[in-house]
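Structure incoming, see below.
Note that one protein chain of the assembly has been removed; the remaining protein chains are unaltered in position.
Up next, subunit A:
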């Protein structure tokens, strides 16, 4: 996840700069230097494209080629010929369904593992073995079960989302400060109420860390899954445009996928602030 740029971190730097009261510094740290980074990439791309024009289009060429996609993100010109906005929505739908299902299963399992040592001993080896398996390896199994591309893709995302959330939830639950448990005990709080009044809120920062890692990987994986399953989605779009030797659209797709991933992480970080009333742990 270190490749993923953290929008929240950029904003944190920006707000820090405002507190220092220096507008020049704000402009430099949150606008100028990041812009310089992007400029560097474009220059590099341009240079390569100029030297080997057979290899790839230059940035202005790519922009002109993509103008239709950019101006009409939501066109519908027949079955399967949809604007990039629709493709994005289709991919997001799969990711979100799989991710939410994964979270609904992973958080309770993480609680069980974190609270009970026998559960931890029983489930930890299974998790340790499944965790390093590329989620794509589950695709044939999913296709065998569902016989359909769409549920299979969602299933793969579901599996992808499980492990980081389970592991982080279990870590959070097992590391709830004994002081908090002591408070609950002295107040004679019943165990089930301790779970949702003490243990759940205390481990929320860890749970959110797990969710953010899960969602990040899920967004990585959906592109690969869609390349394999085909159908409507941003991943298949990348593959399809490559087959048509339309590299300009692939560049556009890479940009769109990157920005969407960033926004997903940012949205989850905002949700964390809303739910926990606390600043998120920076996960970079």
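Everything that follows uses one rule, which is that a residue touches a chain if its C-beta (ideal position, glycine included) is under 8 Å from a C-beta of that chain, and two chains touch if they have at least 3 such contacts; residues count from 1.
We take it that contacts and distances are computed from a predicted model.
Going by its UniProt record, the hidden chain of the complex is named "ABC transporter ATP-binding protein" among "Molybdopterin-dependent oxidoreductase", "ABC transporter ATP-binding protein", "Sporulation protein YqfC" or "Alpha-ketoacid dehydrogenase subunit beta". The residue from A:186, A:245 or A:274 that touches the chain not shown here is A:186. Touch with the chain omitted from the figure is made, among A:26, A:198 or A:215, by A:198. One chain of the complex is left out; on subunit A, the residues touching it are 177, 179-180, 182-183, 185-189, 193, 197-198, 201-202, 204, 276-278.
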